[in-house]
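All protein chains but one are shown in place.
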Amino acid sequence: MAQDKGCGASLCQCFFEYETPKILKIRSRKVGTVNRLIQAVIIAYVIGYVYVLKRGYQDTDSVLSSVTTKVKGIALTNSSDLGLRIWDVADYVIPPQEDSSFFVLTNLIITPNQTQTRCPEVPSPSSLCTSDSDCTKGFKDMRGNGVRTGKCVKYSDTIKTCEVLAWCPLEIDREPPEPPMLADAENFTVLIKNNIRYPKFNFNKRNILPHINKTYLTQCIYNATTDPDCPIFKLKDIVEGAKEDFQTMAVHGGVMGIQIRWDCDLDMPTSWCVPKYTFRRLDNKDPENTVAPGYNFRFAKYYKSGDDVETRTLIKGFGIRFDVMVFGKAGKFSIVPMLLNIGAGLALLGLVTVVCDWIVLTFMTKRNQYKVEKFSYVDEFKLLSQE
Amino acid sequence: MAQDKGCGASLCQCFFEYETPKILKIRSRKVGTVNRLIQAVIIAYVIGYVYVLKRGYQDTDSVLSSVTTKVKGIALTNSSDLGLRIWDVADYVIPPQEDSSFFVLTNLIITPNQTQTRCPEVPSPSSLCTSDSDCTKGFKDMRGNGVRTGKCVKYSDTIKTCEVLAWCPLEIDREPPEPPMLADAENFTVLIKNNIRYPKFNFNKRNILPHINKTYLTQCIYNATTDPDCPIFKLKDIVEGAKEDFQTMAVHGGVMGIQIRWDCDLDMPTSWCVPKYTFRRLDNKDPENTVAPGYNFRFAKYYKSGDDVETRTLIKGFGIRFDVMVFGKAGKFSIVPMLLNIGAGLALLGLVTVVCDWIVLTFMTKRNQYKVEKFSYVDEFKLLSQE
Partner (left out) sequence: MAQDKGCGASLCQCFFEYETPKILKIRSRKVGTVNRLIQAVIIAYVIGYVYVLKRGYQDTDSVLSSVTTKVKGIALTNSSDLGLRIWDVADYVIPPQEDSSFFVLTNLIITPNQTQTRCPEVPSPSSLCTSDSDCTKGFKDMRGNGVRTGKCVKYSDTIKTCEVLAWCPLEIDREPPEPPMLADAENFTVLIKNNIRYPKFNFNKRNILPHINKTYLTQCIYNATTDPDCPIFKLKDIVEGAKEDFQTMAVHGGVMGIQIRWDCDLDMPTSWCVPKYTFRRLDNKDPENTVAPGYNFRFAKYYKSGDDVETRTLIKGFGIRFDVMVFGKAGKFSIVPMLLNIGAGLALLGLVTVVCDWIVLTFMTKRNQYKVEKFSYVDEFKLLSQE
């Protein structure tokens, strides 16, 4: 064996030098079996988990999406305030267009003919009064409806409340009607148009699949088993798809999620890349914790009467907000992630030696023979004593 | 060479023990060249791909963004229904404010003076009738406009249809006007204010860059080559930037994406971190698959006439929804990702040995000499026979 002065001896010699570890080969049934077993487990993991399940040989991209919706349907209400009244899409979708979301009015408390004037406040612990001195002029109760004028006036035969400057008559705070006013809303349909894009792969698709024609689109209704490709949904089906009852939900309102999942393997034919719809109630309907249930908001329609006085119709609208949420991941063969995963797999194979060495040197009966062969020693203390 | 009893012999001795693999150095032109070549490839990959392209020495963060928009412009329409009429921003942006999105009305079908009353349904296969018995009282056709009263009445001189309770007169379902009513919309401008934040680096910036002054902002229009920093866009330019024709798109409406990309290397001067604008049509305009094209919705303006009867003007509005989408990634030098990437690079260098060993032991003419030097053997079977 040649004495060596290190790489400094000759740069050229050093360049052509190749280092490889010296290997001890042990031929043993036990160790060999353990070794091959662990190798098999790691190879199976790399192939099974990384390549088959996670598709580690693919580059991935997240979905970009654009959603438009169009609700159709007619509801008839018959109330003492309004008489017989027809509600169409321009009446019950508020606001008329939103991005990836739409709201359908299902129930309402209506307070017509409000004007800016004075009236007694709705009775509450803080608004009840016996004389004018109980009502501070200019005081704005943050949970009240107006600004106090300083007077205490009759609300009913028995009750006196502070007078307020407000939109009068005031809305009476009461539970929403049951059954809901627009119970017909369960039969409304919504056409959801969803275009997606995977920018990295320059791949576009929409949920109106190529085989869908105009005739089918005018009469189909989505059904998970019979019509899974139809982009028209009955509102009742959406709510029932989340295991909720439409009429119960319609009373106080709520928030529904329409989840569209586009998981695409772009190494396969693109016709395999189709959307999957699932439905989920997004707000809480925990029956034993009913603080602030449902979804409602107030809005008004403003009118001007002949003598230029502004009046408004206040509507406390209860309804269901449908949020369309689009998820998805696409994968396509790419050389870089494949190499990275092969590298990581090979690195894992290095762990086999660590585990087998531990077994060989700890449990085998011949461990001392193996140690003699595997290890050499340089002992600083001995080296010093040799000098 | 000292016999060893393992680490148990002396804890102190064991603590100072350092294990290093025994190495065989092969000096060979062929193997050495292959070895250095593979090393060079891996080092080039680590430096080139990980450090230069992916900037592996940087910590990264995703953008947080806030967008507000303001449209300006005036359109003039001249129709038989409305006569000469001016449309300004309060008329054509619906709803008046949205988050990261705005809608501009470009075309419309208007049905004025609707009231809640009875009128013959629009002719369709299901609404045509010859006698009252064809019209079920109370039936709501989900694709119709109202609730049937049970009567069959004259729609025109030749056609009879079922009478409905609805907002009458009904909207006549027809193709939108061509050219679009608000053809002037192509000259509208929109000011997009976009503030971004990289929270990890506490870095804020907005798309109105520091060098932009009030004078420039009152007269500039974005142009990719001459005015790439101006945050005011002409709607026509946005649509043409996506290789679409504004007037064609305006007829049926559609959805446009305004993409703002903020890719910032925060190791560089912050003035290099500027937004890049790109435009893309988000909905499908596939000419051979025109089911449900464009983007439209219905909304109404409600009035009350002198005798307290509610009337409304129904508008089927076609238009373009512009979605502002902000993307971005910022990187800044950080010690942890740099160490991680150096470690991963060194781990890759370990693969060199695997490849070279395979070459040396398989293809080299002197492979048997190498094997003798590289490998030692312990043979369980032989060991047993020696006993």
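The first chain written gets the first letter, and so on, giving A and B; residue counts start at 1 in each chain.
In this section, a residue touches a chain if its C-beta (ideal position, glycine included) is under 8 Å from a C-beta of that chain, and two chains touch if they have at least 3 such contacts.
Because the structure is predicted, anything quoted here is derived from the model rather than measured.
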Listed residues A:Leu266, A:Val326 or A:Val360, member touching the removed chain: A:Val360
Chain A residues that touch the omitted chain in the full complex: 1-4, 6, 16, 21-29, 31-36, 49, 94-95, 98-101, 103, 116, 140-147, 165-167, 255, 257, 282-284, 289, 291-292, 295-300, 302-304, 306, 312, 314, 317, 321, 323, 325, 347-348, 350-351, 353-354, 356-357, 360, 373-383
Sites on chain B contacted by the missing partner chain, in the whole complex: 4, 13, 15-30, 64, 66, 68, 70, 72-74, 76, 84-86, 88-91, 93, 95-99, 184, 187-189, 191, 193, 195, 197, 204, 206, 208, 210, 212-214, 217-218, 301, 303, 305-306, 311, 336, 343, 346-347, 350, 361, 366, 369-373, 375-377, 379-380, 382
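Here is the rule we use: only the chains that are shown with their structure count from here on.
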Copy-to-copy rotation for chain A and chain B - C-alpha atoms, rounded to a multiple of 5°: 120
